[in-house]
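Removed from the display is one protein chain of the complex; every other protein chain stays in position.
We just call them A and B in the order they show up, numbering each chain from 1.
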Amino acid sequence: MRNPPRAFRTETQASAGKPAGVVAATLSRLWRNPTACFGGTLLALLAASAVLAPLLAQHDPLALVPAERLRAPSHEHLFGTDMLGRDLYARVLHGGRLSLTVGILTAVICSLVGLAIGLVAGFSRLADALIMRVMDGIMAIPGILLAIALATIVGGGVSTIVLAIAVPEVPVVVRVVRGVVLTLREQTYVEAARSLGTRPGRILLRHILPNSLAPLIVQATYICGLAILIEAYLSFLGAGIPPEFPSWGNIMAEGRGFVLIAEWIILIPGAFVAATVLSLNLLGDALRDMLDPRTRRAL
Amino acid sequence: MATIPVMGVVAIIVFGLIHISPTDPAAVIAGDYATPAHVEEIRQQLQLDRPIHEQFLTWVGHVLSGDLGDSIFSERPVLQLILARLEPTVSLALMTILVAVVIAVPIGVVAAWQARTVLDRALMLLATLGISVPAFWIGYLLIFSVALDLGWLPVQGYASLSEGLWPFLSHLILPSITLGTAYAALIARITRASMLEVMGQDYIRTARAKGLPMRKVLIGHALRAAAIPIVTVIGLGFALLIGGVVITESVFAIPGIGRLTVDSIQRKDIPVIQGVLLVFSAVYVVVNLLVDLLYTLLDPRIRYAG
Partner (left out) sequence: MSGRISSVLGTPARRLGAASALAIAAALGLQNAPVLAQDDTLRVVIHADLRNLDPIWTTAGITLAHGYMIYDKLYEFDSAGVPQPQMADGHTVSEDGLVWTITLRDGLMFHDGDPVTAEDVVASLERWWQRDGMGQTLAGVTESLEAVDASTVRITLSEPFGLVLDALAGIRGNPPFIMPADVAATPADEQITDYTGSGPYVFLADAWEPGSTVVYERFADYVPRDEPADFMSGGKVVNFDRVEWVYIPDSTTTMASLMAGEVDIWELVPPDLAVAMEGSPGIVVERGAYSHGVIRPNHLIPPFDQPEARQTLLHLVDQSDVLAAAIGDEALWQECAAYLTCGGPYESEAGVVGVVAEPDIERAAELLQASGYDGSPIVILDPTDLPDLHAVALYVGQQLRAAGATVDVQAMDWSTLTSRRTSTAPVDEGGWNILVTYTGGLEAASPLTNITLAANCENAWFGWPCDQEIEDLRTAWRTESDVEARREIAEALQVRAYEVVPYVPYGQFFTSRAHRDDITGYIPGTPISVYWNVDRVE
């Protein structure tokens, strides 16, 4: 490594305010990474199946057909039927919409809220002390328990579930953002900019935000996967999305009592969850490896 | 030192979130055939009408004196309920940590050693899969294959140590595998990552160049240096365990605190929910404090500033 490490180059590029260039460069590097490629393709397929659900599924995911209860996968019903005669293929595909929405919304909310709070904490010493105590407090309560408690107490519904899953993850994002802000504040060029009289807002936009973006995106990817998993857990315990409209989690929750006689009801949505979360984790890993200079110097 | 304000925040959160509950425990206790008048009677009896700040101060006072209140539904002291359920959960947690660390650290080391080879990729894919699969899936799979079909291990329940070592262990094996998979996966990943980082350092390269065998380098030097992040994730990952305990105890019918939590939440047994959240948070904080202490054992150069 004779030249300045690539990481530093990336940083300066970003500080020079060319986010579009960074994105393009990242994407092309991702494409060359086999794990990322695999994860990305898998994710794209799953997302496509969810988006195209109404086209792909012949049956109505909500229609009760008592005569067709608990049928194993067949030509007529690709994934079989559940205990109310509803077509599982349709439910799983439509369920993907809900589960993926929960994942994406959670990731977005955590990122935005975490970014805002993290920035404040990084810039204001006073607020920092208070904010970090509160974040520590939230992190001290194990995430799933907090999510369960919130979801149950406030009641069902997608927005509540999203909030319940998001709240425990916000502190993680806050820490990351705050970390970036604190590090960057010490950098010479930032100090230089400040002493030159540059407004804080501009410093924020040109220096801080672009450098927060990368770790933020990595975190968001992981959070998306985690949210989908937690939705499954919440629904399994009866504290998740109400089962009239399918989500992967609540399909499995309804199928819980039938595992010994209709295992497809849990196996198939579970496979979808695993595949989605796996692809998100793989993508997150690839992104992180790409953006974190240290791990790239590995043997 | 920072623990007290953190626990204070926890207390506020725990108290606050529960009091935005819209449901009414009184009707549940009265039973299915009761009249509305009886329900109202129970509501009065349980004093669910007092103003919020009054309830909070009273609650904090009680908690600090060791009184976590009484369960609404069984009318036994919450602390007693939690203590009665402590043993299965603690046994499960300890067993899980043991199993997870024993499996994960070697996997991480091997993966780091064989970095970029097929073995490494396979192991890491497995690890990533481990944190992606829902735990109850694994649980049911194990129950059917190992417990039911093969009959080697019990399906459910918990046996205390006083009933014998094998009953104790056999009841915990499947649950700890279920619970520990994600935890182990996490540890394996971090072990590999931190090992790689250490192995890229100059002094390691020097040791290799001097002709030290790889095994010694790996275990003697690299692992030691990599220990801190590994121990960190064991501590932080404990939250995964606590969360997962709820699911695992539910599937394997282990009468621990996880099940207590689920039952209490479904029945809106508010004092128990509060008590459990407080206890779990306190445990998590303590575990991480212990991890911090462990740091100073592992690397005396580390100073901790509050």
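The definition used in the following text is that a residue touches a chain if its C-beta (ideal position, glycine included) is under 8 Å from a C-beta of that chain, and two chains touch if they have at least 3 such contacts.
From a predicted model like this one, the values you see are computed outputs, not experimental measurements.
Remark: the absent chain touches shown chains A, B in the intact complex. Residue A:R256 is the one among A:R133, A:R185 or A:R256 that touches the chain not shown. When the omitted chain is restored, the residue from B:V9, B:I97, B:A207 or B:L277 that touches it is B:I97.
One of B:T58, B:S160, B:T206 or B:T296 touches the chain omitted from the figure, and that residue is B:S160.
Of the candidate positions B:L126, B:L148, B:M214 or B:V286, contact with the unshown chain belongs to B:L148.
Even with one chain removed from view, chain B keeps its contact list with that chain: residues 22-36, 39, 41, 45, 71, 73-76, 81, 83-87, 90-91, 94, 97-98, 101, 105, 140, 143-144, 147-148, 151, 154-157, 159-163, 168, 216, 219-220, 223-224, 227, 231, 234, 250-253, 255, 259-260, 262-263, 266-268, 290, 294, 297-298. Although one chain is not displayed, chain A still touches it through residues 62-64, 66-67, 69-70, 83-85, 155-156, 238, 242-244, 254, 256-262.
Keep in mind that, in the parts below, only the chains that are shown with their structure count from here on.
If you average the CA atoms of chain A and of chain B, the two centres end up 22 Å from each other.
Of all residues in chain A, only 35, 133-134, 136-146, 148-150, 152-155, 225, 229, 232-233, 236-239, 252, 259-260, 266-267, 270, 273-275, 277-278, 281-282, 285, 294-295, 297-299 touch chain B in the complex they form. Interface residues of chain B, counted against chain A in their complex, comprise 2, 5-10, 12-14, 17-18, 20-22, 115-116, 121, 125, 128-129, 131-137, 140, 144, 193, 196-197, 199-200, 239-240, 242-244, 246-247, 250, 261-262, 265-266, 268, 273, 276-277, 280-281, 284-285.
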